[in-house]
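One protein chain omitted, others in place.
Coming up: subunit A.
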Amino acid sequence: MKEDLVLPATRDAAADAPPEPLLKVSGLVKHFPVKGGFPVRRTVGAVQAVDGLDFQVAEGESFGLVGESGCGKSTTGRLITRLLEPTGGTITYRGRDISHAGRKQLAPIRSEIQMIFQDPYSSLNPRQTVGKIISGPMEINGINPPGGREKRVRELLEIVGLNPEHYNRFPHEFSGGQRQRIGVARALALEPKLIVADEPVSALDVSIQAQVVNLLQKVQRELGIAFVFIAHDLAVVRHFSQRVAVMYLGKIIEVGDRDSIYARPRHPYTHALLSAVPEVTLTAEEGPARERIRLAGDVPSPISPPSGCRFRTRCWKAQDRCATEEPPLVRIAGNRDGHLTACHFPEEPTIEAREEDIVLDPALAALEEGSAEGPGKS
């Protein structure tokens, strides 16, 4: 398996849904109950964090999940690793349904699905040495690698670019980037098949971010580990993932290979998201200008999401149909294989500047109109 991962062929093939994907998620739902009332606290509603997700991750593939805060991407990560139990739907790992598997059934799978956390400060136990932290998973799973655990830990430290001599040090002696490397070493300790990385670089400084991204990329390519890469930074996700899913309010609204999402997006939200990324223009002879879309307001509450298409309240193309009928996630005309979009009125597949900017924010529109006094709004 390891050898053919570097071949570009596998990347494209991954999109065509190979016979048995490593991980298959269908109709995944997670609702968190909202309690309220007195004296008896009753369930008065539910935060619909994840509401019907379908996707697959092939072996050795890197799958990116992007979206803004509250879109359910972290919850998805925790559901896949089964740190949370889904309310509905199924998670199939190598053909086995693990959606409601108990502790005993999960034990053998736990070692194959590992997680890297966002905050390198709170995800390492300050009272344990690095050696203990990294060998912990081996101890729990009763794994005795040839040459002993300590030797394996030293190897792992070397793989992630730390000095093996640091075996006996404590986490506080390391910088943020180094701690994240310890987290990576811990995730690698059991030779996993799938790593869920939840915002692994967003707590780090720019110059350190690149070090960790390169390390993860090396690990993914050389060890053939599949990644579910969760991040809000679109450029980092593009750099790391072969296939990308864009989430909005608990749903995947567009999924496809990297090129389709970043160069030929169809969903209005993907357009808005891409156009909002602040970019450095480095050369004067940069290609055509990018489109400018400024949405109004924030993401609605996931406790009572809008009916129909969830993006319709902030969408400039929304019509009556969007409120009544939820658009299915399908391949629409003009899309490439594996590029699915959930929209009734998709956009043109380009990110070049339009004739007129789309500015939905009333305050912005008012200021830009020049009629600065009394911005027009209801």
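Heads up, the rule we're going with is that a contact is a pair of C-beta atoms (placed from the backbone, for glycine too) under 8 Å apart; a residue touches a chain by one contact, two chains touch by 3 or more; residues count from 1.
FYI, contacts and distances are computed from a predicted model.
One subunit of the complex is not drawn; among "Trehalose/maltose transport system permease protein", "ABC transporter ATP-binding protein", "Ferritin-like domain-containing protein" or "Cytochrome C biogenesis protein CcmF", its UniProt record names it "ABC transporter ATP-binding protein". Taking the complete complex into account, A:Ala276 is the one of A:Ala107, A:Ala276, A:Ile303 or A:Ala353 that touches the chain left out. Which of A:Thr43, A:Ser175 or A:Gln319 touches the hidden chain is settled by the complete complex: it is A:Ser175. The residue from A:Glu222, A:Asp298 or A:Asp337 that touches the chain not shown here is A:Asp298. Screening A:Arg82, A:Arg186 or A:Arg238 for touch with the missing chain picks out A:Arg238. As for the chain not pictured, it touches subunit A at residues 68-69, 175, 177-178, 205-211, 213-214, 217, 232, 234-236, 238-239, 258, 262, 272-284, 287, 294-299, 361-364, 367-368, 372, 374-375, 377-378.
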